[in-house]
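Of the protein chains in this complex, one is absent; all others appear in place.
Letters are used for the chains, namely A and B, taken in the order the chains are written, and counting of residues starts over at 1 for each.
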């Protein structure tokens, strides 16, 4: 006699906990071929608000953690992700309509991407910072610091590799993130939340809201306690006016990582390409410190 | 009458020739003056010259000239040759330093001591520094392995009136070093040094169209930043205008760097080198009449040394010499415009109404021109307008704190994040404070230091991007392909 499945409930990931949307809403997530996969929480503007509060609260500690420590934590994320390989392959295959073999390739690439960023944490300041030889008796050093709370509109198509490719560079330098997952393919994001929760990532460092992008993106872009926003996920998002989001972001002069644009419309980047430093660079601030040298 | 009263020591204004009217500098030549408006000497309200108001068509011409230069001779020039032009410009600025200093003082109102010893030499230094980068950009770590950093193309630059020539240098030097061409708009009230700089470009035989200067008010600036053929915007000015620019380029491919306002905290601990701290506080807020975006306008002093520090500050302020900016002994010159003077007056009055105590040393202000005495506001709380709004004038708000944590919390309790100061003899505390302060520049046991090699720029609403140093180059290059696929900012 076959055993009855214990099905998973997909919830939000905010402040290290897994709440349902405060709105009480959920929506049906379908596979690439249109079959019902699960119900996901339909995050609201208030969930985004709560996520920002959690991200702000976590920022001080995460930014102050040693880069070595952040690297260890990110590597731990890769380890736990690898441990859930089978589950992610299933979710990616179903959501993105890939063969198991292709989905396995995507999951492996995602794990490797996290490892890549894990190795960056304690090199960012060395590569992006330097001593400045000023014309005077002063010690003068410039080093990158995290920008703060970063809103991330995660890619709509690449629900795992794209997701880790946008989240990892944000937190590698010490930012905390409020991530709006792919609207149509949110399941790997929720599972990633479970990975993060069990990987020594302090609660609030990454917050994941599964939602309709168009409904919550404006609130995130306009939120004055968010310091930067990654608009990658506008590509392929229904009803999202990315120029409008950038204009909202100007309200508190957020740093804006624009989407890639081809032929006048946002397109999702090729996530298999080498990422480079751009996503790290986009969310750090250069701080320059002067001090006299004397007896 | 003090025993040792310094006799007037005025700099001669005969070293500089000011034309009665000026046109624009477009495509290597000056245009005929049109729709002119006056630029005043703020020290006596006399008219120095009439300059032209650029309309959209003038901006069009300037942008077109810059585009032609970018796609023509300048774009094909090697980095080494570009660098040599910048070296030439730097040398000419040094040779004509006296002219620039006098002109800047006349147009801006700042003391000749500052234009002579700071503005002009530092402007020349910026060209020297960036000249050397022009053929070494591949060493600057601007692009990923295998990719090349390329210039954006035509850069629109809008600069403020507080350091007219120096801000021009901060903008033009890195733009040209990286191979861009420029249309620059100086501030409405201080256009003359930029127009003299146009002559320097001619003297240096800089190819036509590489640098174009258009003058005018905010409408000109708006036409320039909104021009569709501009690839990148570099703006220094108010946070208010910075937001408008950020909004106006939303959804376009235009990049921007914004260097905006500030409300810097200057934090003085009880173990500070007090005499040098007093100098740093004074220099931090009264340099350039406090019309400095990174001015240390909020003094956060540890409560147990508040009285001592305030007493020393008051004594020191009594030795500040306020008056004729052309006198070599003047420490504090004129406020740049009536508009700015009104703003300072309004904010200080609001501070007093909110309960702050106002103090100024005895000083006789000239009857003509725009003047404000050096002013201390004590008893200021975080909630007062003078502690949150940028005054941009010679006004220091004094607040107290009890613990390092409280100092950090108060220092960071602002929408701005441009600069901050820390004064303490304890090394580990300096480094801790430097880590905690959310500001782009932290001066420890010093204040208001600038150098071409040292990146400058803010956190939060003080803007984004850095100017100066290796980091400053980033804003002027792109590593994305030439085809319009959009990019990161």
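Convention: a residue touches a chain if its C-beta (ideal position, glycine included) is under 8 Å from a C-beta of that chain, and two chains touch if they have at least 3 such contacts.
The definition used in the following text is that contacts and distances are computed from a predicted model.
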Among "Putative spermidine/putrescine transport system permease protein", "Cytochrome aa3 subunit 2", "Deoxyribose-phosphate aldolase" or "Sugar ABC transporter ATP-binding protein", the UniProt name of the subunit that does not appear here: "Deoxyribose-phosphate aldolase"
Identified contact with the non-displayed chain, of B:60, B:199 or B:279: B:279
Selected residue (touches chain absent from view) among B:68, B:82, B:96 or B:113: B:113
Where the missing chain touches chain B, by residue: 2-9, 113, 117, 271-276, 279-280, 319, 328-329, 425, 445-446
Touch list for chain A against the chain that is not drawn: 136-138, 292-295
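Keep this in mind: only the chains that are shown with their structure count from here on.
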Chain B to chain A touching residues, read off their complex: 125, 141, 144, 147, 239, 242-243, 246-247, 249-253, 258, 260, 415, 430, 434-435, 439-446, 449, 451, 453-457, 459-461, 463-464, 466, 469-471, 474, 479, 484-489
Residues on chain A engaged by chain B in the complex (per definition of touch): 64, 127-128, 130, 132-136, 138, 140, 142, 147, 227, 241-247, 249-253, 255-262, 266-267, 274, 276-278, 281-282, 285-292
